[in-house]
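Here is the structure we will look at.
Removed: one protein chain of the complex. Kept in place: all other protein chains.
Now for subunit A:
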Amino acid sequence: MFGLITRRLLTAIPTLLVIILASFFLMRLAPGGPFDGERPLDPATQAALQQAYGLDRPLWDQAWLYVSRLVQGDFGPSLVYRDFTVSELIAQGLPISLMLGGLAIVMALAIGVTAGLFAAVRAGKAADKVIMMLATVATALPTFVTGPALALLFGLWLGLLPVSGTGDGVAWLIMPVVALALPVSGAIAKLTRAGLASVLKQDHIRTARARGLSETKILFKHGLRPALVPVASYLGPAAAGLLTGAVVVETVFGLPGLGRYFVQGALNRDYPLVLGVVTLYAALIILFNLFADLIYGWLDPRMREG
């Protein structure tokens, strides 16, 4: 297992480097710069600013400088939020994004696995068909439709939940997390249902039945674990989906998370901010894929590598 972890972490380094460099040069191809405001600055000021942030140097020099600072944990200054470093902005935004994403995946797993289990036990019956239809609908619900629709229903019409911003307590989290979790829970329900249906047909389940074990014991002890293997391999893409979904949810509900900084930063040409957020997202996704692989190995011992 440690072999797997170290190998994956080592291959993560070149992957991250490629992502950082690709984003770096993409950003620089963009027309416009971070200091374009409503009123054009006079050329001397513009040049001074460029020089102060090292933007007048050759691109490769800047790229090298950025990476070598990054290795030391320095994300550089934000070019638009002048009094902040990128690290400070990330420190503000990351907890909110992580909380949204983390709660959403827990909720999606809880709903999805339960629904899938229920449907598989009643395979072919009406309950199965209804649950699977709901799951299909759920997977097709884009966050940017459910988010505003939930806000309209529970926020504006019923007045039960806050429409935007973070407040005291947890009420502000409910709608963003539900909007994020719905499509993922639908996909997990389908995967659980399909996995369990095929596992329940296998020999070891028949053996367990022949030994006279109770249905619940067969289901939870022998059926569920191998059935969750496809769910585990879906967790990586799901995490990436949740991170992009979080961008929308943060915009819709006015939450000061990382996603908003990313979109704003890209529009404002705030190079270090965008690079910092992309790097962080990439690292998170790589970490989560590794984590999903470990769960995968735990669920299916045949998949464990030396």
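Here is the rule we go by: a residue touches a chain if its C-beta (ideal position, glycine included) is under 8 Å from a C-beta of that chain, and two chains touch if they have at least 3 such contacts; residues count from 1.
FYI, contacts and distances are computed from a predicted model.
Visitor: Unshown chain, UniProt name, "Na+/H+ antiporter subunit C", "Ligase-associated DNA damage response endonuclease PdeM", "Cytochrome c oxidase subunit 1" or "ABC transporter permease subunit"?
Guide: The missing chain's protein name, per its UniProt entry, is "ABC transporter permease subunit".
Visitor: Going by the contact rule already stated, which one of A:G102, A:P142 or A:G165 would touch the omitted chain in the full complex?
Guide: Among A:G102, A:P142 or A:G165, only A:P142 touches the chain that is not shown.
Visitor: Have a look at A:I174, A:A240 or A:I295 and name the one touching the chain we're not showing.
Guide: In the full complex, the listed residue that touches the missing chain is A:A240.
Visitor: From the list A:L70, A:L100, A:A266 or A:L299, pick the residue that touches the absent chain.
Guide: A:A266
Visitor: What is the set of subunit A residues that contact the non-displayed chain in the whole complex?
Guide: Spelled out for subunit A, the touching residues are 15, 19, 22-23, 26-27, 29-31, 136-137, 139-142, 144-145, 147-149, 151-152, 156, 236-237, 240, 243-244, 247-248, 251-252, 262-263, 266-267, 274, 277-278, 281-282, 285-286, 289.
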